[in-house]
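The other protein chains are all here in position, but one chain of the complex has been omitted.
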Amino acid sequence: MRRPAVLLGAQVAAVAAILGCLVALAALHPRRLDLTPERRFTLSSYTREILGRLTNDIRITLFYSSQAGPVRRDMTDLLALYRDAQPHVHVRAYDLDRSPGIAKRLGVSAYNTAVVEAGERREQVDVVTEEAVTGAILAVAGTPPVTTYFVVGHGEHDPRDDGERTGASDAARALAAEGFRVQALEGAAALPSDAGLVVLAGPTRDLRSAEVDALVAAVAAGGKLIVLADPGTPRSVRDLVHRFGVELADDLVVDERGQLFGTDGLSARVTYMNEALIADVPEVRALLPEAQSMRLVDAAGANADYLAMTADTTWADVDRRAPDTAPAFRPGRDRHGPLPVAAFVRVPSAHGDGRVVVVGDSDFVTILYLNVLGNRDLLLTTAELVARADAVAAARPAAQPGGTFSALTLTARDARLVFWGAVVLPSATLLLVALALARRRRFA
Amino acid sequence: MTKAVLVCRRELVAMCGGPLAWVLGGVFLLLTGYFFYSDLALFVLVGGANQTRGLWRFVFLDYRLVALLVLPLVTMRLFAEERKLGTLELLWTYPVRDGELLTGKFLAALVLYGVFLAATVVGPCILYYLHPFAVTPLLAGYAGMALLGVAFIACGTAASTITENQIVAALLTYAVLVFSWFATWNEAAIGERLAPALLQLSLFDHFYGFAQGVIDSRDVVYLLAFAAFFLFLALRSLGARTWRGL
Partner (left out) sequence: MIEARQLTKRFGGRTAIDDVSLRVERGEVVGFLGPNGAGKTTALRILAGVFPPSAGYALIDGHDVVREPRAARRCIGYAPERPALHTEMTVSALLEFAAGMKDVPRAARSGAVAAALADAALDGMGARRIHTLSKGFRQRVGLALALVGDPPALLLDEPTAGLDPEQSADTRRMIRRLGVDRAVLVSSHALAEAETMCDRVVILHRGRVLTAGSPASLALRLRPASRVDVEAAAPAEALAAALAAVPGVRHVGLVAAVNGHARCRVEAAPGCDPRAELAERVAAGGWRLLVLAPVETSLEEAFLALVGGQEPDA
């Protein structure tokens, strides 16, 4: 008679084997229910349209770290979606530690990096997300990128600068992922002919009149311009945008009642975007650290529209008293919100419409603020709006309008409600009952 | 009412009559609430990234840890206490199958966990009231938590059938679950061929999808298989009295 322990062991092994087969079977025919609102596990229609336009073979090589299982699975799953959507896309994955030769050949030294190649052209993707990969595909095989110049020399945010409060290098990288080739341009007097987009990111010193004229002329000839102007911006910049029908109020938009959890109340929350201009934008949540409002005026040859407005709880401190003193609203002098903080101008011309966007703040593109709330998407949206006439009208992948614009804002009061309601109340109730029961037991 | 329901009900009444279940519930809600609040704070400040990736993923990954901490303490008494008291022997003289006993006890732990989990909805509800958001990723997250709970409880129940000491049962459960978690951390040590196979077996990897708002059939099947395996073990363990004695 067989020993029962051996029999038991055999049974357990058999059951484990059966269950293992079931799991393996499931792995062969996976089915997914994607419940993310951005449908992160399906490629966005933007990416699919880009992929649909591909005619040549694309090879994507992924280098993963053997230590980080879930990340690797994310990346391989994502690349598998590309492969499934477009047979021209071929994907290979290597463990970076075990394949140093291949990594060296492709110039890769960091974990979780991918390289996208089409023919001779090669593009490295440092963070494997849908937008980065699609951006890389665009770069190697898609539509030519938009050459973007950030004007420097007047105290603007420099795209080569890595300083937290002053640098726009993060912004440059974000734009690059969308197919904007960002370079710095010393002075705006001589704008290169290949400039697809010019950005004036918060100048603090006056531009020369020649530069202003050059910019106006470029727009009139069908050029694309973004002007980011902080409160206190120099006169020449005010004149520049005035030529496009936008008058900067030189005030400070304050938002104390709607003060965000973790902020100082002096930042302006952008809550409305003009849906006539930007379709597919459910909500906007950008936070402009120090913004001025603006007003549309008549200007020859320019059709201006408001692009973005702040929340109802904001008001404009006309004399810009903060942060030196704690401002209080003065009826009759200060203005109530919602306040316009961005405008979009169209300058029709024979060579195609020139387009300008004016935003009442430039700090939101700095490294410190770019990733706060929806700032990044505000930048990208305006860049797309201005620079691409035939912008793909499809919904973009996550981190683009549609996904990120639903980011959360929470006032300090709200946060307290969450704390007491979610952290303290439920657990305290149960612990009190426990205490009561324990006492009853002891006395019983 | 089937016998399993009778056993389940008695167990639940016994659990709720003592302070332990309430303390565990309080701890569970305190920790999950705290994680929810701090993940939310982080997201509001640094956010901008999409909500599922930036908030709910972290919330559910943290909830998973709380479940790991609390559930073995819920399951430890299921069979161990009965064995120690001698009531298990008596149960075996009733016209009831081992499977029914197992089901009843398992269900009781599951119901208790279900109540704890349901109570964590308070946080997202308050958030929704303040600022409506897309709810669907939460469905995936909670589905994952439910399935993970089933897996943990199955493991804990099996451990409880092996010993009459509740602490040993809890420790055994922790050992198995933590091992399932760490087993795939050091892939480099495991070897390239074995690694993908082991990855498939990692309990915690199979929760990741749910935390990101996706219900993947591979994950569902794995978690259910995990639970089924341990429930089978529990059944066999109960049946071992035939050749091992009480």
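Going by the order they are written in, the chains are A and B; count residues from 1 in each one.
Simple rule for what comes next: a residue touches a chain if its C-beta (ideal position, glycine included) is under 8 Å from a C-beta of that chain, and two chains touch if they have at least 3 such contacts.
Being a predicted model, the structure only gives us computed values, none of them experimental.
Taking the complete complex into account, B:91 is the one of B:65, B:91 or B:146 that touches the chain left out. Although one chain is hidden here, its contacts on chain B can still be listed: residues 1, 3, 6-7, 10, 13-14, 17-18, 85-96, 241-246.
Just so it is clear, only the chains that are shown with their structure count from here on.
Between the Cα centres of chain A and chain B there is a gap of 37 Å. Only residues 4-5, 8, 11-12, 15-16, 19-20, 22-27, 29-38, 40-41, 66-67, 69-70, 73-74, 95, 97-98, 260-262, 371-377, 398-399, 403-404, 406-410, 414-415, 417-419, 421-431, 433-435, 437-438, 441 of chain A touch chain B when the two sit together in their complex.
In the complex of the two chains, the chain B residues touching chain A come out as 17-20, 22-23, 25-30, 33-34, 36-37, 40-41, 43-55, 119-120, 122-123, 126-127, 130-131, 133-134, 136-137, 139-140, 184-188, 192, 195, 199-200, 202, 205, 208, 212-218, 220-222, 225, 228-229, 232-233, 236, 240, 242-244.
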